[in-house]
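Of the protein chains in this complex, all but one are displayed in their positions.
Should a chain be cited, it is by its letter among A, B and C, assigned in written order, with residues numbered from 1 in that chain.
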């Protein structure tokens, strides 16, 4: 029996009839005692964070819940329920889309900050990123929120408070601000940190690995996904398309095949 | 322009460059001020809950995060990352599976409680459920946790505390316990409330609609999905199958086609 | 070892190193010998169809490949690739949405036809459907293609040819046409069969169960999903939303929270 059981071995959960323990904590001792962010940390990291650490994580989770129905994930969630899916299915189709371009900037920024933290000079890190990954520096600038993404300064203020209180080192806040400063010099105008740059500072300060930064963003954005899908359910509609039915698409192909 | 904008109308989020507001609250006033469960409530319900209400919601979210890799959703999440998916993709394939059978019991229990709350006698409600929906009464009994699902009594204790404090009415706790009592009489043995029955009591006490009970379960279980997918990423593996490679399946078809 | 292997028992595929057999046919004897529709039939049904049967199935598969980017599934596929997903991920988010409303009409029509084939009079079957399932009769009328869905008459002509040739009985063609006639009487205007009604006739004539009608539709529409996702990949774009960026949504919520 052990080779079969070993195939699914895990450090996360232990179970027998009537008993569930996460990372060594019995579930009945966690319910009502730890916050949801603390539970998220426990499951993904293995230990329980302090309340101050959990509050900083919580701020990042609160900040990223939604960016409106123009986002392809949210539009998909809303269309999905009009196709007959429940909230689980709407979440699936929507969260799937939080990939490199739509949901990867936080993970990428954690990685970029890590290079700098590991000793690469800021300008050199930016050069290397652009050479290896392309022109977009993850976490800075915003195509819509100009001049400033309102979420970033608030998050960064919380990081600075946490650094002063000794909860985090403040090292990654400096790194992130250094990237913004370098980009501003290069572009000759401000390129402020956006939500992904700021949450990446938080995740890096708290010691989360890059892939978890993406996972936590997915968890946060799922709240908006559920809220929009549920609102659409109440609004009704069948097979809701991306634009009102009286609009169609421009056909650009041949009018008669040879 | 208005017919296009109206097609995606929403009460959830308002936005202009540099400004994001949820249900009338500016995002910078929410970050660091409200808990993640309060934000979940705000987005899905429209108003901010009291701290006591949010704590009860939080207990339900904490309780349901994971039930181990034997659950098809968690197994799928772990296999998914070995196929090359990131955490967003693993979440998608896994959360999709939290459908009627795997993730619908909470929603169904809210509905069943609603019948009783609406005046149907408990036994009649059970009869009607079984006639219309099949033999399983959602939220009661557990195929693994015998005699008792350790999450349920702890959650119900919190509901009773909240009822005493006036946070909730306690009406749905009575209803849920009434269902358990009736089932025990019918089966001649205890059929205790399980996690779905208990979280449904909480969601119903707090006024969440049935579909949101499923959505909130999906959000909670996503924590386990992310934790297991991330652990598997670190363990490595390529194209991890459901059983160790030396096992195969039993072929039961024809050995030679005619 | 047998309980583990038995857990995944199947009649579909047998395998050992260097050997793969489907339903008793060695793979090397199928490749280049059977058509893709024949292979689809073999895997889902267990036997190989005649060429005439396969051609009828093929017509249904050809007919349903795409209905344009106003369809929520196709829009989702196109948005998905601009979020960073590959074609597998685009297919996943898109095909998921082919649920009851967007992809279930064929399955539902097979079921409705089955009632009538089982002896229920056409009018009574329509009454029962509307009483139990709601006002929409699956497979008839079209909100866009007026007066006629151009796919349906062509498919029905092929069914009649096949009935004349003895490939199928023609029984379900009669049933489908009977439903259209009854609906026309009730509405006082033509309610012609649409693609779902016509493919359901084909699937029912060929003996496919209802759920497979949905599965085959998903397979067919996947062709359009892939084509559109690939075209969008070539067009480029990042985080493509449902409407051009200069459009936004109408916010209908409170302007200032209390």
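Following the convention adopted for this analysis, a residue touches a chain if its C-beta (ideal position, glycine included) is under 8 Å from a C-beta of that chain, and two chains touch if they have at least 3 such contacts.
Everything quoted here is computed from the prediction, not taken from an experiment.
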{"item": "Chain not shown: contacting residue from C:48, C:61, C:83 or C:137", "value": "C:61"}
{"item": "Identified contact with the non-displayed chain, of B:85, B:125 or B:156", "value": "B:85"}
{"item": "Residue ranges of chain A at the interface with the undisplayed chain", "value": "1-2, 4-15, 23-25, 46, 48, 85, 89, 92-93, 96, 242-243, 247-258"}
{"item": "Positions on chain B where the hidden chain makes contact", "value": "4, 68-73, 75-76, 79-80, 82-85, 89, 92-94, 96-104, 143-144, 238-243, 245, 247-249"}
{"item": "Positions on chain C contacted by the hidden chain, ascending", "value": "3-4, 6-8, 10-13, 15, 17-20, 22, 26-28, 30-32, 34-37, 39-40, 43-44, 55, 58-59, 61-63, 65-70, 75, 78, 86-89, 91-93, 95-100, 103-104, 144-151, 153-155, 157-158, 209, 211-212, 214-216, 218-219, 222-224, 226-231, 233, 243-244, 246-247"}
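Note that only the chains that are shown with their structure count from here on.
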{"item": "Whole-Å separation of chain centres (CA-atom averages), chain B against chain C", "value": "31"}
{"item": "Between chain A and chain C, centroid-to-centroid distance (C-alpha), Å", "value": "35"}
{"item": "Distance between the centres, which are taken as Cα means, of chain B and chain A, whole angstrom", "value": "21"}
{"item": "Residues of chain B touching at least two other chains", "value": "4, 6-8, 10-13, 15, 89, 92-93, 96, 243, 247"}
